[in-house]
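With one protein chain removed, the remaining protein chains of the complex are shown where they sit.
Let's turn to chain A:
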Amino acid sequence: MSSLTSALPPAQGTGARIARWGLYLILLLFAAYYLLPLLLMITTSFKSPEEIRTGSLLSLPRDFSLDAWSYAWNRACIGADCRGMAPYFLNSIVIVVPAVVISTIFGALNGYALTKWRFRGANIVFGMILFGSFLPSQVILLPMAQTLGALGLAGSAGGLILVHVVYGLAFTTLFFRNYYVSIPDDLVKAATIDGAGFFQIFTKIMLPLSLPILVVTIIWQFTQIWNDFLYGASFAAGGAQPVTVALNNLVNTTTGVKQYNVDMAAAMIAGLPTLVVYVLAGKYFIRGLTAGSVKG
């Protein structure tokens, strides 16, 4: 940590040192507050049902076991279907990947068109798109159900992809528009004179400059869509349900003794992809969020 340069002056004197340690203590408490539930989930998922009943809630597993994980993955019963979380995990991937890709591409195109090819009323259009990001997701449930029905997409993965693309566009457009505002218009003018068209400028100049905001958008969209429960529960039927809905059903439909270890393992499985994405691309996320705020 000593290699990090701090904007704050070094602590000097006893009073300052006590204050500094007090600060660390508070930070530590906050960290524990957030990490404890995770720790609890992980340890519980590795314990046997016996141990959960007899042992303490916070103790580490005595007999480390992966049984609960494998059970949750491909044997647990979700409703009457006892194939575990695996098929639903796959459902989520089938929904999330295209939805993230499509909404990100269109968000980038929208942002590009709204900033570099300004047309009459561009600001009004942007304002209306922006308004979409303030809409509570419940508001669109009924109209969307009708629309999906009319399109013949009700209950399918395709329908859910459409819902997420449309709902996500407000956010992706906002991200890219605000990022592209900081890219000088002269680049587009120069490329126009050089002979590049609308899409060539987009693919050869704008997109290569968009890596930070691209990462932010992908993480954001991935997290939002993967974690979505409401639309998954409302618009996907039976076998097409995403992993979040399956988790809910798994926890709710267990009969007999509550298998906390399986519940915890299933919850971990459902939450793991977003965790992995954030750990892998997190630093770009922070970088991208602050990009453009300081001139480079």
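As a working rule, a residue touches a chain if its C-beta (ideal position, glycine included) is under 8 Å from a C-beta of that chain, and two chains touch if they have at least 3 such contacts; residues count from 1.
Here is the rule we use: contacts and distances are computed from a predicted model.
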Assign the chain not included in the display its UniProt protein name, restricting the answer to "Cache domain-containing protein", "Spore coat associated protein CotJA", "Carbohydrate ABC transporter ATP-binding protein, CUT1 family" or "Indolepyruvate oxidoreductase subunit IorA". "Carbohydrate ABC transporter ATP-binding protein, CUT1 family"
Residue in contact with the excluded chain [from A:I78, A:I129 or A:A191]: A:A191
Can you work out which residue in A:P208, A:G238 or A:G256 touches the chain that's missing from view? A:P208
Touching the missing chain, which residues of chain A? 184, 186-187, 189-196, 200, 204-205, 208-209
